[in-house]
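With one protein chain removed, the remaining protein chains of the complex are shown where they sit.
Presenting chain A:
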Amino acid sequence: MKELVSILDGNTFLVSDRRGDIEPSHDRPTGLFSFDTRFLSTWLLTVDGDRLHALSIDDSESYRTRFFLAPGEPTHYLDARVSVLRTRTIGGSFDEQLTVLNHAKEEAEFIVRVEMGADFADIFEIKAVLRKKGRTEATVEPNTLRLTYRREHFHREATISSSAAAEVDEAGMTFRVRIPPHGEWTTRLHVATLIFGARGEDFRATTPLGGTRSVGSIQVEQDELISRAPKLGCDCEPLATAYNRSLRDLASLRYESITFGSRLLAAGLPWFMTLFGRDSIFTALQVLPFLPDLVRPTINLLAGLQGTRLDDFRDEEPGKILHELRYGETAGFEEQPHSPYYGSADSTPLFVILVDEYERWTGDVQLIVALEDHVRKALDWVDTYGDLLGTGYIWYETRNPDTGLPNQCWKDSLDSISFRDGALPAFPRATCEMQGYAYDAKLRAARMARKFWNDPAYADRLEREAAELKERFNRDFWLPEREYYALALDPEGRPVDALTSNIGHLLWSGIVDPERAGRIAGHLLGPDLFSGWGVRTMAEGQGRYNPIGYHVGTVWPFDNSIIAWGLWRYGLRDEAGRVCRAMIEAAKYFGGRLPEAFAGYDRSLTDYPVEYPTACSPQAWSAGTPLLMLRVLLGLEPQGEHLIIDPLVPPGMGRIELLDIPGRWGRVDALGRSRDETS
């Protein structure tokens, strides 16, 4: 059973326990957060001094939860004379309607109390407990409690107001209520989260799109976004559920950048409610055939924030695409490097890939032309700063030993890159998938150079470089005795020989020698990597393999979607279908919402996929997974002004029908059916 309950709208979100309460926590991100600041760290309801417990919870909408509560312990509620309804919504601000119901035949008096507090912790201060450097104050006003935090010019405020008369003190509000027989009492609590700018007004008041939205407008906006997506009809119920859940989650993860006034996608609840270069690029690639409108603002902002200088603290270099952008106190005071931080070595080639893929679907030539300089700078980065050792590969090594990221690939935890025996290589490291991305980026940029930038000489050069890279890579990374590509090279040029899912990304990029693709697929779907629910991040039998290790054994849905896409690219359709089918079956156990990751236990060992303890959910690129898998199953691929549809639906999945797929062709329909069925 799920312990925590979350609601979100963009990067404003609230995480509470199952009663709807928030208690101060330094290890879990519970509370009300907006723009990386915790505006409520205490929110605790009692009736006559008793805590409540949940009879049931309705959390079917991403921005609204309804708790049905009764006082006391679960065993005592049968003859409850009172119950409480707690309905909360989020949309820039946070609103909670509290209704106390008197079930007795007599009038009754209750003391309803809500404890309230804000520690204004930065999201980075939740894991590592730090003393706040500024000052927090509570101000009592009629029916209002104002909690403020100031550090120099940095000023945040949570203003809590009640519609019913309240006795307000610095730690909360008390309501002494008298309720007639079978009657009820209600108050509406409103929590405004204010981020003050220079002139003492809320920052968001001066941005083009405004900050606070009503629940009605969230609903309308989400519905409108979803109505523009293709309609799915299929026999496979888990696929239909996952598709619809994903569209809703993607809609709810959209947020507005305060600084840039554009709508972006946050990466994942609760730790990653902000813009990530890599995550947003992969998500954009996944959703392009479905929600192309989401993609352009992401491309624009990544281009606008492309690195301009050398900055060791931020691992920034000219031409590099950002890793992570945060809005909180620690980023502002340069205690953390996220303003933005550039510590990823793959987001730059991935950016080039996305720009090309975007044009191939949408035909938006204007953007491609406008981005020429940015794409050239990105490719220059690949060949200059990206190639730290001058060997023709992308390498990474942070220059910020205190707060930088040691591993700057998608598997960015500390122990993700290792030899088979578990030993960790020295830095800098060149992981294999980044070389694949660089290869694909060069070929795609060559197409753009020839077609849109009128520079055939540049296109020739890029194609020559890509061919040389492919040859070099297939020589230096291939492990002949094991028949797969090394995970990375260490600074001596030695192959880091663990067997990992990274080889699947190589298929997607096209850098794999076609004669070797079958062997790679054999590993991906072999017993060491394939759990039955999906491809593990690291194969069983490797020194550091752990089925519940973040990047060393768990199964990542996003990773699997890219692997399936890669298998498709090499014509390995049955294998791609197996990966898709396993993932869709897993989705069934998560109510259609694929988490960030789940455990890598063998399917024969557990009858269901085991949730990874601290996985983020919803997570953008997990939500994008069912979409990309639909593309793979239906064999969708733009070619010129047309969309190729070449379905191969795995046995048992029946009919898949995707209507109104948007693109440069207008809208087209795709239909696929399992081979085992006749119509």
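Convention: a residue touches a chain if its C-beta (ideal position, glycine included) is under 8 Å from a C-beta of that chain, and two chains touch if they have at least 3 such contacts; residues count from 1.
As a working rule, contacts and distances are computed from a predicted model.
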- Note on the structure: Taking the list "ANTAR domain-containing protein", "SCP-2 sterol transfer family", "NADH-quinone oxidoreductase subunit N" or "Cytochrome c-type biogenesis protein", the UniProt entry for the undisplayed chain gives the protein name "SCP-2 sterol transfer family"
- Of A:333, A:478, A:608 or A:665, which sits in contact with the chain we cannot see? A:333
- Message: Touch as defined at the start, partner being the missing chain; which of A:68, A:196 or A:458 qualifies?
- Response: A:196
- Residue among A:238, A:428 or A:557 touching the omitted chain: A:428
- Note on the structure: Where chain A meets the chain that is not shown, the residues are 152-155, 196-199, 206, 259-261, 304-305, 308-314, 317, 327-329, 331-334, 339-340, 369-370, 372-373, 384-385, 387-390, 395, 397, 399, 428, 491
